[in-house]
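The complex is shown incomplete by one protein chain, all other protein chains being positioned as in the whole.
Chain lettering (A and B) follows the sequence in which the chains are written, and residue indices restart at 1 in each chain.
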Amino acid sequence: MMRHRRLDLRHGRVDLSHGAGGRASAHLVDDIFLPAFDNPALARGDDQGAFDPPPGRLVLSTDSYVVSPLFFPGGDIGSLAVHGTINDIAMSGARPLHLAAAYIIEEGFPFADLARIAHSMGQAAKDAAVTIITGDTKVVERGKGDGLFITTTGVGVLAPGLDLSASHARPGDAVILSGNIGDHGIAIMSTRQNLGFATDLKSDSAALHTLVATMVRTAGPSLHVMRDPTRGGLASSLNEIAQTSKVGFRLDEKAIRVRPEVAAACELLGLDPLYVANEGKLVAIVAPEAADALISAMKAHPLGREANRIGFVTEDTEHFVQVATSFGGNRMVDWLAGEQLPRIC
Amino acid sequence: MSALKHIDEYRDGALARGLAATIAREAVPGRRYHFMEFCGGHTHAIARYGIEDLLPSNVVMVHGPGCPVCVLPIGRIDDAIRLATRPEFILCTYADLMRVPASRGTSLLTARAAGADIRMITSTLDAIAIAEAEPRREVVFFAIGFETTTPPTAIAIQQARDKCLSNFSVFCNHVLTPAAIRAILGGGELVRVDGFIGPSHVSTITGTAPYTALVEDFGKPIVIAGFEPLDVIQAILMLVRQVNDGAARVENQYARLVTPEGNRIAQRVMAEVLTLRSSFEWRGLGDLPDSALRLRDEYADLDAERRFEIETIPAADNPACECGVILRGIKQPADCKLFGTVCMPATPIGSCMVSPEGACAAHWSYGRFRTVARQPTA
Partner (left out) sequence: MCLAIPILVEAVLPHQMAWVTLGGVSKIVSVALIEEVRVGDYLLIHVGYALARLDPEEAAETIRLMHEAAIPGLAA
């Protein structure tokens, strides 16, 4: 670390010099990111991070995070960026190893907020036993970026014999959900003034890879598909899988758990919880004979306590996702074109 | 799911099946019962809970036009887009309108993408707050809805007057329920309706009195029903019983929230601020007399139509679009050639597909997997 006058983390702001690749950029890394991510690879000060890959097939995933507001109940854009990409890796059954993190920062962004977000990322990575070994920062002019955008890319390793894919769902497979749905989306919406509601609900943002590790150990090749239903909610994930695997789904509405706050907020806004985002849940499609053992194993894990079988895969040339309502009638869960908007009608 | 008081009790599946069994027992075999649910919200509830799956095959629901988004003419959305694209204007709208297709492939959503300042709000209170916060901008509230949604608009107009807001106005498209029911019943087409499920929340404002004239004039029963699935099923049973008795009365199934006189304060506020238009175009139903409201002359300065000299240019629907007859219950969504081919929620051609409670959208979203052929309505 170079000696320099420390950045004023309390009052200072990012300016265009911090993205120019010169001394100011280095100061930003030294004073904000290095302390937060503290690991030997990063401390070498290179533009890349090297690692020895463990045996097995490698998995790579990337995702960009543009959430607004940056700080929300239960997390922030930083922890979300770590959890989200870890989860993308984990949905293949792979064990996540390392992350790269790229930041696009708007001129004028407070150091205090950046430090807070960096700290949050570092903590999330540490808790997940994943290291952020390389990164990049750019600064754009005021007005050209919504405060901060983060892109994280992750690499993981797959145990042999595992081949999960959205195309592998088979008629008769069981559909298992790890917990209640809609927490993240509603927590975010509660921060939006124009939606006019308040709640103590927190985002469920969490790293799912240790839950996945338990599931892989228990069910192994019986696991056909795993997906974390983020934007678009459970309904969108299942519709995608239905199209890719060319199957249908039959779900049981009573089995899908929704917190009272999520149910209430959805009633107020005219939203369907099936389409509301989650950041700490997964849906697994597994051979039917492996379902019970899998659910037991999931329930033994803190992130799977509410794991539940919610339905099964069907033969269906139309690839419909259907739900048996509590009335005994059926309804469809359609694949939305855009996002769900609140309604008054 | 969780326990929401005064909501969950009316979603009890076992009770629903029990009531449906009673309907099946009391519906006379060989006799067909066609009931129209006027309200889009009832259309949505029927589709969402698969209520038609529970009814005997000789009790058929016909979907009505009670969806204010669906009956808003394209020309009025064009007007709103024109206002929104004017510099310094802010258009406030309920989110329901964002995706409604207007002329030439536009919508409020595309207009916003092109730079218009369009703000989604969930209450007129927000529109007033925006006008107060942005005194140098011209704030227009795009008002739609039946009698339920009208009192909040009237209050906003009064608030704007009380606060002496000079930068606030309302583009008023509020419409009235009894006129639409009258148009359907007196329409002269071959729509067969033996009774109506009357609107839930409109009735909390109007009371049950306005329906008496309709029942007297046309001799068909009207049962005001709550919005939850058990309310709808109970109302269908009440209609079956009236039809069997040869009766035609107004009954109130939603007595926990609807009173005979309605909300007097709301009625007074509306009367102070708004007045009847002689005629107003309803998409799919044509021009209906005494069916819509505008601001009173004393409030002309808050009336966007007068303030900005809006002259609506009527825009025609796609000639192949069957929304007009679907809104009147004469045809069903699957009867329209455009349904599911060109016209889908992602690419709606007509109004019935745009709003989630339009007959076509509801059928697409919730019911199109039904392979059982529907019975014809005529």
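By our rule, a contact is a pair of C-beta atoms (placed from the backbone, for glycine too) under 8 Å apart; a residue touches a chain by one contact, two chains touch by 3 or more.
Note that the structure is a prediction, hence the values are computed from the model and not measured.
Asker: Kindly name the visible chains that come into contact with the excluded chain.
Answerer: So, spelled out: the chain left out of view touches A, B.
Asker: Out of B:V258, B:L288 or B:L302, which is the one that touches the chain we can't see?
Answerer: Of these options, the touching residue for the absent chain is B:V258.
Asker: Based on the whole complex, identify which of B:P152, B:P178 or B:P221 touches the chain you can't see.
Answerer: Candidates B:P152, B:P178 or B:P221; residue touching the omitted chain: B:P152.
Asker: From the list B:T204, B:Q242 or B:Q332, which touches the chain that is not on show?
Answerer: Of these options, the touching residue for the absent chain is B:T204.
Asker: If you put the missing chain back, which residues of chain A would it touch?
Answerer: So the residues of chain A touching the missing chain come out as 190, 196-201, 259-261, 263-265, 267-268, 270, 328, 343-345.
Asker: Taking the full complex into account, what residues of chain B touch the chain not shown?
Answerer: Residues 2-7, 9, 14-15, 17-19, 21-22, 25, 39-44, 66-67, 94, 122-126, 145-146, 148-149, 151-152, 155, 199-202, 204-205, 226-227, 230-231, 234, 237, 253, 255-259, 263, 265-266, 269, 357 of chain B touch the chain that is not shown.
Rule of thumb we're sticking to: only the chains that are shown with their structure count from here on.
Asker: How far is the middle of chain A from the middle of chain B, if each middle is the mean of its Cα atoms, in Å?
Answerer: Centre separation, chain A to chain B: 38 Å.
Asker: Over in the complex, which chain A residues touch chain B? Could you list them?
Answerer: Touch residues, chain A against chain B: 194-196, 254, 257-260, 263-264, 267, 269, 318, 320, 322, 325-332, 334, 336-338, 341-345.
Asker: Would you tell me which residues of chain B are touching chain A in their complex?
Answerer: Chain B residues touching chain A: 1-4, 7, 11-13, 16-17, 40-41, 47-54, 67-69, 94-96, 98-99, 119-123, 126, 145, 149, 229, 345-347, 355-357, 364-369.
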